[in-house]
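== chain A ==
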Amino acid sequence: MNYLWHILVMINIYIILALSFNLVAGYTGLLSLCHAAFYGIGAYATTLLMMKAGWGFFPSLLAAILLTGVLSLIIAVPSLRLRGDYFVLATLGFQIIVFTILYNWVSLTRGPYGIPGIPIPKVFGVEVNTVFRYFLFSGVIAGFCSLLLWMLKTSPFGRVLKAIREDEIAAAALGKNVSGLKVTAFAIAAGFAAVPGALFAGYMRYIDPTSFTLMESVFIIAIIIIGGAGNFIGPVVGAAFMVLLPEALRFLHIPDAIAANMRQIIYGLLLIILMRYRPQGLFGEYGFE
Partner candidate 1 sequence: MQEAITNMAQTSKIGLQVERLRAGYGKKEILRGLSLKVGQGEIVALIGPNGAGKSTLLKVIAGLLRPWEGSVWLDGTEITALPVHQRVQKGLAYFIQGGEVFPSLTVRENLEMGALMFPKAKRQEAIEGVLSLFPALKENWHRRAGLLSGGQRQALALGMVLLKRPKVLLLDEPSAGLAPKLAHEILAKVRELNEHLGITVLLVEQRVREALQVAHRAVALVNGTFAAETNEPASWLVEGALDAFFFGRMERAAAS
Partner candidate 2 sequence: MGNTGLNELQTWKAKEVVSVNGVTIECCNLTKTFGGLKAVDDVSVTFEAGKVTALIGPNGAGKTTLFHLISGFLRPDSGQIFYRGRRIDGLPPWRIAQMGIGRLFQDVRVFGKLSALDNVRVAFRKQSGENPLWTVVRRLKVNREEQTFTEEAKRLLQFVGLSELENALAEDLSYGQQKLLTIARLLAAGADVFLLDEPTAGVNPEMVRSLLSLIRRLAEEGKTVVVIEHNMNVVMEIADWVFFMDEGQIIAFGLPEEVLGDRAVRTAYLGI
């Protein structure tokens, strides 16, 4: 049974990642390659605050959200005026720099050795110490995040982001502060990405930089594209699909060594095929055109 709960925990984590990324990519139309960096910053910030400052899980998480949101401005403010592939490249650069820092700032992050023994989160004094409990815990948090993101997306705020995505010049001509709104959306999405980071750290009880690489950013993009960008159902379906696919391969009795590559090949081919025939993904509404 634990196996099932484990998978659902991972789905919960990726749902928050995908929905927050959707705010940037699907709603605002900004293809960013550094969402995993924010995910990682969130994980490390929460962990370090819990372990070094001795804070509880929730205060650490809140601080991590704020920190991630603020740090995202470093890349967002200057690079949002870049267009198309230049913006993608700038965020790629940021992703790699963040990874390098996590990897090399050994005195703070222990670098490649990672941080073991992360404390188990407590809710009202109760330790979330079984997989099932963690599933409930992450489910409630994912539900809460989804609710918040849903409120954002169904609000005039979400609507004006979509308008910017469709035509930012027209949006500016209607009096919308395009750069301000873009930066806001970017920072909110980054802040939300800290949540799955904290959940991941608390669940694994060990983190190292390899969970927050460029390929993880690409994985998040793949979720959005396969499920579909620009609405609510697409990212959720995408997250479930991407987490379940390797498990499905396992059930087909494909050896683990091959299955790992095979699922990546499937993601890759799906990306190509969807871009060719259905750029808005399976359930999405926006196709990066």
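Here is how the candidates were picked: all candidates are chains of the complex that A comes from, given by their letters.
Operating definition for what follows: a contact is a pair of C-beta atoms (placed from the backbone, for glycine too) under 8 Å apart; a residue touches a chain by one contact, two chains touch by 3 or more; residues count from 1.
Everything numeric in this text was worked out from a predicted model, so none of it was measured.
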Touching candidate for chain A, same complex, options 1 or 2: 2
Contacting residues of chain A [partner candidate 2, same complex]: 148, 151-152, 155-157, 159-160, 162-163, 165-167, 169-178, 181, 184-185, 188, 230, 285-286
